Every structure is written in structure tokens, then in C-alpha cells.
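Attaching a single structure in C-alpha cells format; questions to follow.
In this view, the complex is presented without one of its protein chains, the others remaining in place.
Moving on, here comes chain A:
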Amino acid sequence: MSTSAGRLLSRGSRAPRRRLLHLALLGWAVASLLPLLWTLSASLQSNQEIYSGIHLIPRHLELGNYTQAWTQAHFSTYFKNSVIYTVTIVAGVLIISSLAAYAFARMRFPLKNLVFYLFLIFLTFPLPGSFIPLYVLLVNLGLIDTPLGYILPMINAGLPVAIFILRSFFEEIPREIEESARIDGATRLQVYRLIALPLAKPALATITIFTALSVWNEFLFALVVFSDQQRMPLQVGLMTFQGTFFSQYGLMMAATTITMVPALAIYLVFQRFIVRGVMAGAVRG
């Protein structure tokens, strides 16, 4: 952190100017958070109370919105589905990407660089509308409207970035550590599993958080894959629900809160990984 630069820059400035800066920043912080507080507040109010005028503190807590959303509106099912999809996809991405990244970093095989650059090209190449051929493919495979039909392409979507991050991480591990293990007779798989993977924990954590958030929030592909309500994740469930019940604001906001709280929790607990990941990407360009 360039505190000395900050000091230099604010050298001539007086306290009122800094107070003004804080006021502006505080203004945007409030703007960022107020809609969420409103959502939370409305989710705890009855419909009559919401229509009677805006106020942040509910006059009496109405928890019925949550029980209604959770049981009658199927949000317990959506929630369970989202958890299953997120956990499976994250696990799949971690295992498959780390194996491939280790091979790219440490092993020799034909066409290695060509294959790696193919991954890179598709990482940067925008592919809008790929949901059309994917839909056709899943129909042909008999996987449309099944959990597997959602999970497999979503694992694939997470692979390129994860391989890219992990490869550079594995390359930075000193070779001597691995060589000594191999002289002791360890196989490649053992070196990968017992030495490389534990050392790559920070990178694995970053990939876990990013993949989990993006899967939890994913909507378009889930919309294409699922038509059976029993299998929909939260985002599609919320979208369907809001089309019918929007005027029941309290209920709507309870459903919205259920959908966003896990993402908020992941963010608040693992914030440093997210910030570090985004910032690392920025400086690298």
C-alpha cells in the first residue's frame, strides 16, 4: 500500500477536504448497501405494511414470508439443488484442472504446448449463444433436463481459468522438492497428490471461491437445461417465481434473500481470496 504516496498527495490538503472525500465514499457505500437492507426489511414485513409507506425497521417481524417461500414456493428444493450443483461442479473443476495443470507444468507429452494454447484461445474467445449447440448435444446424449447435463458443461466452463492459474502456480514450486520424492520412488501421481497439491492450496482456494460464486449465480445455461421444477437451481426458481408472485413483495423479498445470502456469506468469509484473485488478474493484464 502506498501510504507515503497518500501522505504526499494529501500534503497540501486540509481536513475538510478529506472529510468531503469520506462523505462521497460513504455515499456510494450507502447506495451499494441500501437496496439490500431494503430487501431484507421488506422480507420481514407483511404486504399491507410494505404498501403503507417505506420504512427500514419493520413494525412487527413477519417471518411467515420465509416459511411460505421455503415450503410452499419450493425454495427448499431449489436451495438443495443449488448446493448439490455447486459442490459437484467445484469438486470436478478442482480435480480435473489440477491434474491437467500439473501435466502442463511438469510433464512432457506430444503436442503439449499446442493443447495448452488451445485452452488459452478459448479462454479469451467470446462464445455467445453456445447454449444452442450445447442444448442440441445434451438432447442427443439424453442428458437434457438432468443434473448431469448441467454439471458436466459447467465443469468444462470452469476448467480453462483454473488450469491457467494452477499451471503457473505449479511451475513456481521448486523442482528439487519433487525430484527428491521421485528419487525415493514416488510415482507422478503420488508427487502430484502428496506434494504439489498441498503446496497449491492458496490457488485451489481461489479457484474454489470463484467457481462456487459463479455456479451459484449462473442462470442462462440452467434456464436452457432444466424444465422440471424439481431440478431447478435457485436462480431459475427465483426467475420463475417472480413472474407469478411479484406483487407479493414481502414473499418475493424473502425468496430473494434466501437466494442471495449464501453468495453474500461466501463473499464476506472469503473476501481476501476474491480481492486477491481479481487484483492479480488486473495487474497481470
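Note that contacts are C-beta pairs under 8 Å (C-beta built on N, C-alpha and C of every residue); 3 or more make two chains touch, one makes a residue touch a chain; residues count from 1.
Methods note: contacts and distances are computed from a predicted model.
Protein name for the hidden chain, per its UniProt entry and selected from "Stage V sporulation protein AE", "Aldehyde dehydrogenase family protein", "AAA15 family ATPase/GTPase" or "Raffinose/stachyose/melibiose transport system permease protein": "Raffinose/stachyose/melibiose transport system permease protein".
Mapped onto chain A, the footprint of the missing chain covers residues 1-6, 8-12, 18, 21-22, 24-25, 28-29, 31-33, 35-36, 38-39, 42, 50-51, 53-54, 96-97, 99-100, 102-104, 107-110, 112, 115, 118-119, 122, 124-137, 152-153, 155-157, 159-160, 163, 171, 175, 188-189, 192, 213, 216-220, 224, 235, 238-239, 242, 246, 249, 252-253, 256, 259-260, 263-264, 266-268, 271, 274-275, 278-283, 285.
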